[in-house]
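Of the protein chains in this complex, one is absent; all others appear in place.
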Amino acid sequence: MSQDSVRVEQAALETEREPNPVLAVLRTSVGRNAGLVVALLLICIVGAITAGGRFTDLDNAQTILRLAAVTGVVSIGMTFVIIGGGIDLSVGAIVALSSVWCTTLSTRMMAEDTHWLVMVGVALLVGSACGLVNGLLIAYGNIVPFIMTLAMLASARGLAEIISDKKTQTLGGGGVDVGGFNDFFNRDLLGVDVQIWLFVVVSVIGWIMLNRMTFGRRTVAVGGNPEAARLAGINVKRQTVYLYVLIGFCCGIAALMLVAKTTTGSSTHGNLLELDAIAAVVIGGTLLTGGRGTIVGTVLGVLIFSTITNIFILNNRSFSEQSLFKGAIIVAAVLLQQRLASRNSST
Amino acid sequence: MSQDSVRVEQAALETEREPNPVLAVLRTSVGRNAGLVVALLLICIVGAITAGGRFTDLDNAQTILRLAAVTGVVSIGMTFVIIGGGIDLSVGAIVALSSVWCTTLSTRMMAEDTHWLVMVGVALLVGSACGLVNGLLIAYGNIVPFIMTLAMLASARGLAEIISDKKTQTLGGGGVDVGGFNDFFNRDLLGVDVQIWLFVVVSVIGWIMLNRMTFGRRTVAVGGNPEAARLAGINVKRQTVYLYVLIGFCCGIAALMLVAKTTTGSSTHGNLLELDAIAAVVIGGTLLTGGRGTIVGTVLGVLIFSTITNIFILNNRSFSEQSLFKGAIIVAAVLLQQRLASRNSST
Amino acid sequence: ACTSNDSGGDDEADTSGGTSNAASGSNDEPGDKVVIGFSAPAADHGWMGSITASAQTVADQYDDVELRVAEGTNDVSVQISQVETFINEGVDAIVLLPFDGAAMTPIALEAMAKGIPVINVDREFDDPNAARVTVLGDNYGMGVSAGAWVCEQAGDNSDAIVAEIAGIDSLPLTQDRSQGFKDALSECGLDVDNRVAADFTVEGGEEAAANLLQAAPKIDFLWNHDDDQGVGVLAAIDNAGRDEFQMIGGAGSANAMRAIQEGDSVLKATVIYPSTQAADGIKLARLLVQGKSMSDLVEVEVPRTVQLYAPVVTADNVDQYIDTAFES
Partner (left out) sequence: MTQSTQAPLLQMRGIVKEFPGVRALDGVDLDVRAGEVHCLLGQNGAGKSTLIKVLSGFHQPDEGTITWNGEPTSFSTPAKAIEHGVATIYQELDLVPHLDVTENVFLGHEVSRAGFTQRSQARQQVRDLLARLGHSEISPTRIVGDLPPAAQQVVSMARALSHDTKLLILDEPSAVLDGEEVKNLFRVIRDLTEEGVAVVYISHRLEEIREIGDRITVLKDGRTVATGLAVADTPTPELIKLMTGRAIEYVFPPRPEEDRARGDVVLDVQDLTLAGVFRGVNLTVHAGEIVGLAGLVGAGRSEILETLYGARRASAGTVTVDGKRMRRGSVTATVQAGVGLAPEERKSQGLFLDEAVFRNITMSTMGRFARLGFLNRREERRRAEELTTSLDVRPAGVGRAVRTLSGGNQQKVVLARWLLRECRVLLLDEPTRGVDVGARSELYQLVRSLADSGVAVVVVSSEIEEVLGLADRVLVVREGVVVHESSATELDEATVLDLVMEGKVSA
């Protein structure tokens, strides 16, 4: 509680002043997430010391970002869902189903020379449709999100396995112009991988939607106090449905990224992605009870996790040591974030 | 929200009358969980129809209960934690660590003929200690339970792997009298396996603690309105610590049960146990936001999941179909519970 | 790991396995109806999927075999429960690929005690009496084969940089493979310079490889434990534009063999880890219950242990293996 109220007060203070918009935005975001930024920096310093040039290398930065991208895109969607008072455990399964559906069912039956955009469309559609089912049953069927998405997790994975016959689907079995697809998703733009750009674009759009659009405002309202939102005339159920469709859509994007990255669709894609995404969102400061959270925090959360993984691998540490320390680092990062946030608010 | 208020009203109606205590308790529990009872019955009917005598067999009932026992013991602890406004993702890892610790570190260094109760003590101690760390950092370090226990999950598993060197530890390497241990935990009592008795005993104690002791009432208060609890003079932080120690202790019991069942300690024990336990608790009607929940619901939730698993085994369905249907069954059970609960309250 | 275990108390197990009966005519001729229970870990990757699929296929070939397949699981409690259910049902034999061999030992012992022969596949129990027959792949041998191949390729370059991408690190089989690899490498003075673990999935392979390539700017040889995750590993290698090294795979998927056949990727070889082990287990279970023996052997009983060989497949001999390889 005390932590919570600290945040509230701090937020209150920060929204007070508002000079130059861009600067203000930056200052607010960094201020609010000072602890995370410092934690990330510390982790990077450790990386630079232990792994030297291999860590500070630009290529390595790209490796980290590429690693972060898929989880990142899903985490942005998860941020909305959690702020809106929900949770989605089915993201990994939806990613798997989208990846399998777009690499098998639809594409294998297509005529030659179907444009690869069809594949993209299918993935996004399948993701959104799963989200729609989640959303409708949660909003209108009154099923607790945890249970509903757990059920979706089981069902979507099962369906993905049936469709793919549990085999890894390599791209390019059907008529679709796979070359175009691969070219697009694995291209470099200004020296940066398209996958990373996608993460950036999704984050920026997410930030704008959350902070500058009615959609985000409604999401916060619905998560913060659903009863008050309803009495204020907001259609809480519809907003809830939108939120799950949104995360489903993000899963579709993530599925495409994975398909391009691994050149396969598989029912094992996105295994335990839900945990990674939720962890990134929560470490980023979003309240699991809804009503409060930031996109910047989520992005930092995703980066912290993927940087830790990267450093451990660069240092050739065993997986067990990695998990032992990961726990400690997470705790340290959170404590740091708290201390810095409360200091910020008292000045 | 509406679902919630329905439950509240119903509960209000039921607590009004109170003739014979035992009968009243039974009636209240069954009434409140009518949907779950009906769902379980329906599932059993499906089992009886599709698998016939193989399902209705007494041995099969024991098989189901034995399967339920380990998850069940942990779920009882989880019920307390969730009612108290928390969550514990580290249960599986703590079970693994306890199992490994009690089968290696301590016992291998023991002198010959050490009593097997020492092993029991070690497992319970390790579990409780992990819980204590969770509780202290959550209560006094103000770390969100989700993140703290996620960190514990990583660390405890990592530590378990390091201690066991990723090898499965077979019982009986050291000086401990393993025979006594095995005899105790695998014995039959009145024709029923000790493991099942343990589940029953833990459930009954849990029910009494939650409903008849100040400990349980304070747990509800801490989860339902922490501010009010604090104002009423309850030491909210201390209560929070107790809750995590309690679930850690339950993990210790579960670890012993697993060790006895498999004659091994292993860092892979209890994999994804957290999901099973949370799912059972939530399907049992405990609010994930805290402040409300029942032990009977949790027990029913555990039984529903293990019965479904059992029926699928009996029916020889393909894996993928199973998970596809599992999702549907979960949703159906929840909807049923809702409808019955609201009907109950309107009569 | 224990390799040979001479008969201690297996006489009892034998009698429970059916009376011996010298095979007359083909073993494939229909015999008494046999109900076999089958349980394996979750089919969450191609090799394991193929294990179950091939078991099913073989069972379907026999009219006298009824196969009961339990949902694949990575939870020992659930798997124990599955075997319990088989015991309750009174199946004639149980073919068991345990998630964790040691952990499944007590329940297997119980089945044997109840007179149901258990055929242990791939991951070994830690009590020889827990299984009537054990069909083993050779995880340690797989590592040895891979290591020997690397040694051969490296010749006398004792500075060669060797990297390893393991499977799920917490599994004993991964430990065995790595140990074999290490032991074989040390024979020619090499060691593993970089090692990461993935999780047997394509996605995990991609992630692990991307990071590994970053960690090791120059590599000479790379052993990847599993061809399933290998698809992702190759994708990451492609992405990074690296081709200075030779890679050897594991398990032997059809994908990998095709790549070896084409020869235009870094993948030059793979070590087979047969995915037909469970299918062999089914066949043996049938023979056991029907009291037949392996007709190519003189011995009148089904042997206790069958260990499969882990050959290295290269461009030279790939034609020989590609037909039996599993599609991942």
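Per-chain numbering from 1; labels A, B and C assigned in written order.
Rule of thumb we're sticking to: a contact is a pair of C-beta atoms (placed from the backbone, for glycine too) under 8 Å apart; a residue touches a chain by one contact, two chains touch by 3 or more.
Quick caveat, the model's predicted, so the values are computed rather than measured.
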TODO: Identify the visible chains that the left-out chain touches across the whole complex.
DONE: A, B
Open item on the list: In the whole complex, not just what's shown, which of B:220, B:241 or B:280 touches the removed chain?
Closed with: B:220
Task: Of A:201, A:231 or A:328, the one touching the omitted chain in the full complex - done: A:231
- [ ] Kindly note down the residues of subunit A that lie in touch with the hidden chain.
- [x] 5, 8-16, 18, 212-215, 217-218, 220-221, 224-225, 227-235, 291-292, 345-346
- [ ] Spell out the interface residues on subunit B facing the chain that's missing from view.
- [x] 8-9, 11-12, 15-16, 18, 212-215, 217-218, 220-221, 224-225, 227-235, 291-292
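Basically, only the chains that are shown with their structure count from here on.
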Open item on the list: Which chain has its C-alpha centroid farthest away from the centroid of subunit A?
Closed with: C
Task: Approximate Å spacing (C-alpha centroids) for the pair subunit B, subunit C - done: 35
Task: Separation of subunit A from subunit B, taking each centre as the mean of its C-alpha atoms, in whole Å - done: 30
Task: Multi-partner residues of subunit B (at least 2 other chains) - done: 161, 166, 318-319, 322
TODO: Enumerate the residues of subunit C that touch no fewer than two other chains.
DONE: 43, 169-170
TODO: Using the touch definition up top, name the residues of subunit B that touch subunit C in the complex.
DONE: 54, 57, 59-60, 63-64, 66-67, 70-71, 161, 166-170, 258, 261-264, 266-269, 271-273, 306, 309-310, 312-314, 316-319, 322
Open item on the list: With touch defined as at the start, can you tell me which subunit C residues reach subunit B in the complex?
Closed with: 42-43, 52, 67-72, 74-78, 80-82, 84-85, 88-89, 99-107, 126, 169-172, 174-175
Task: subunit A-facing residues of subunit C, complex - done: 43-46, 49, 53, 169-170, 193-197, 199, 201-208, 210-215, 217, 228, 231-232, 235-236, 238-239, 255, 327-328
